[in-house]
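One protein chain is absent from this view; the other protein chains keep their places.
And then chain A:
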Amino acid sequence: MASTIPVKIEFTGGLEILFSHQRSHKIALPSSDPSTNQPANVGFLIDWLCKNLMKDPREDMFVLEGTVRPGILVLINDADWELEGQEAYELQAGDEVVFVSTLHGG
């Protein structure tokens, strides 16, 4: 099996409930996407999280139509993922990705 890269993941704003009510996770992400043989990017990470880390069947509260549900903010190393290339951003060892839901009660 190919090597992995360590990535820190955080879920807040109510998303914790989908991931065993745990806010912070340290994961070992495969360093490349086996289906494309490309280096692991955020798109691959989201898919991987659904398949490997999510403990709740309500996947549609996290992902809709192949990407993060509208209303969920993604921060890559504390910056808006839209500034970093969104799904195409290639993850580096030690990166931190935060998913914040804005959809829960205010």
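By our rule, a residue touches a chain if its C-beta (ideal position, glycine included) is under 8 Å from a C-beta of that chain, and two chains touch if they have at least 3 such contacts; residues count from 1.
Here is the rule we use: contacts and distances are computed from a predicted model.
Asker: Missing chain, UniProt name, options "DNA replication complex GINS protein PSF2", "Alpha-1,3-glucosyltransferase", "Cytoplasmic tRNA 2-thiolation protein 1" or "Mediator of RNA polymerase II transcription subunit 18": which is it?
Answerer: "Cytoplasmic tRNA 2-thiolation protein 1"
Asker: Just to verify: which one of A:V7, A:M61 or A:L91 makes contact with the chain not shown?
Answerer: A:M61
Asker: So which bits of chain A touch the chain we can't see?
Answerer: 12-14, 17, 61, 69-71, 73, 75, 78-80, 82-85, 98, 100-106
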